[in-house]
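One chain of protein is taken out of this complex; the other chains stay put.
== chain A ==
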Amino acid sequence: MVLVLVLALIAAGCTAGRQEQAGGEAGSSEGKVLTLTLDGAKNREAELQVIAQYLKQVGIDAQVRVWEYQTLVAEAQKGTREAYATDWGSATFTPVDLAVPKLETGGRGNYSFYSNPEVDRLFKEAAATTDEAIALEAYKQAQQILYQDAPWIFGYYLDAIEAASAKVKNWQPSMDSRINLHDVELEGGDTLVVGLRADRILSLDPAAYRDRDTETVIRNIYDGLVTRTPDGRVVPEIAESWEQPDPTTYVFKLRRGIKFHNGEDLTADDVVYTFERILADDGLDGQPSPRKGLVEPLQSVEKIDDYTVRMKLANPSAAFLQLLVHTQIVPKDYVEEVGSAGLSQRPVGAGPFRFVEGTLDGQIVLERFDDYYGGSPDLPPVGPAKVKRVIFRMMPEPATRIAALQNGEVHIIQEVPPDLVAQLENDPDVQVKVTQGTRLYMIELNTQKLADPRVRQALNYAINWDELLQELYKGHAHRVATAMLPSGFGYDESLKPYPYDPAKAKQLLQEAGYKVD
């Protein structure tokens, strides 16, 4: 079975190569019909089929091909494909981990091979200033350019839909995926069960993962210097306050009296150690941390006294505090003793819950830490958690999560599919909450193969996204004009997505030399 699956994936890759050779270059000479293959994973197939129909209506010979996603990404990175449905998540609420890696020249996620020196300059300008007004203006100009260059068929983000038993009180989903159980109360029970969408989480060491769902669990066991409110503001947590004596220096004052679950006091030594093991090339049992890039441009952390640390940045960064939200503080003495693997097996943090037992792919049991310092004063209620125990269960199948919720076995579930929302909303024992998702879905265009921006603009005009998304996602998908999210800093609300205009699409294709009738 495993070998069959492996063979199937390889066959997909090999077939792609053969077909590419046979097909040759896409038609690009005067008066030819534009031929285009839309590639995507199974979860985007329905959408791509409809888009292919719209493209045919403006004279494009479009077809759809379904791939295993990782194989598609590998092929796209080789430059063999033309148009491919991809997605990319943002964790920092800034373009720093969305538009920039996707569209900066040579960016890690830049599968479209897009390159514009002016956009690169604007991104660097925005990232290097601490003046929000300057950064905002730079991002707005970048969006204007991206809109015209149209390296993608610009797409949409989905609502993040979560559901909970009616017995759950004071529960508010957060855009950044953390299920904040510190504030939650459970009527008539002391054990709250959360159904996660993941197959497994990657680690319980805050320096050894790079995954949204893993972070959901970790941030209930550990706390960071700062945290984020549900509406996206950065507020103090372990840090009592901070100041910025110059553009590349931050000085954090730590709160006193914070204890780790093993009884040790949290001090500057723990903060320094936490960041140094992420920055080092051998910080995790001799291996580098996959999170090093997430604290960029941090250069060094030094202890000033037991409750003060100074951080030096390689360059000024407006996004730095947002990045800090995602680094949780670990106890230096304990981690030096047990190592990264030991910390993941039996985590010790300073968060509202302490680890009892669990496996990364089954369920994880936490219990309330009664000596908790209270968490961020900006996120009431302040004090120990309300529920006595929390259990995270890995439940990858949406229908199963919903069944378990309705059966009373689970109290909060992640990610309700849009087409099942109505079913849950009719259940008086269930509450459904919708918040803004932070993953962008787009169709990237190979700008080396589709080099004429008029063609790419035409592809945007040709598609009736509003009708398509309403049908597929029942109002839970929202278009964006370029490559930024309204939940993130720098989003230009005045820029509207490409309207559906098949006549203009045809005109642009003709101007680019294609036959459309």
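Here is the rule we use: contacts are C-beta pairs under 8 Å (C-beta built on N, C-alpha and C of every residue); 3 or more make two chains touch, one makes a residue touch a chain; residues count from 1.
Here is the rule we use: contacts and distances are computed from a predicted model.
**Q** Mind telling me which option in "Glycerol-3-phosphate dehydrogenase", "YdbS-like PH domain-containing protein", "ABC transporter permease" or "Binding-protein-dependent transport systems inner membrane component" is what UniProt lists for the chain we can't see?
**A** Going by its UniProt entry, the chain not pictured is "Binding-protein-dependent transport systems inner membrane component".
**Q** Check the options A:His182, A:His261 or A:Arg291 and report the residue that touches the missing chain.
**A** The missing chain is touched by A:Arg291.
**Q** Looking beyond the chains shown, say which of A:Arg44, A:Lys140 or A:Arg212 touches the absent one.
**A** Counting the whole complex, the residue in contact with the absent chain is A:Arg212.
**Q** Given the contact definition stated above, which residue among A:Gln141, A:Gln406, A:Gln436 or A:Gln507 touches the chain not shown here?
**A** Final answer for the missing-chain contact: A:Gln406.
**Q** May I ask you to list the residues on chain A that touch the chain which is not drawn?
**A** 1-3, 5-7, 9-10, 12-13, 68-71, 73-75, 77, 88-91, 96-98, 100-102, 108-109, 191, 193, 199-200, 202-203, 208-212, 281, 284-288, 290-294, 296, 340-341, 344, 356-357, 359-363, 365, 391, 393-397, 399-400, 403-404, 406-407, 409
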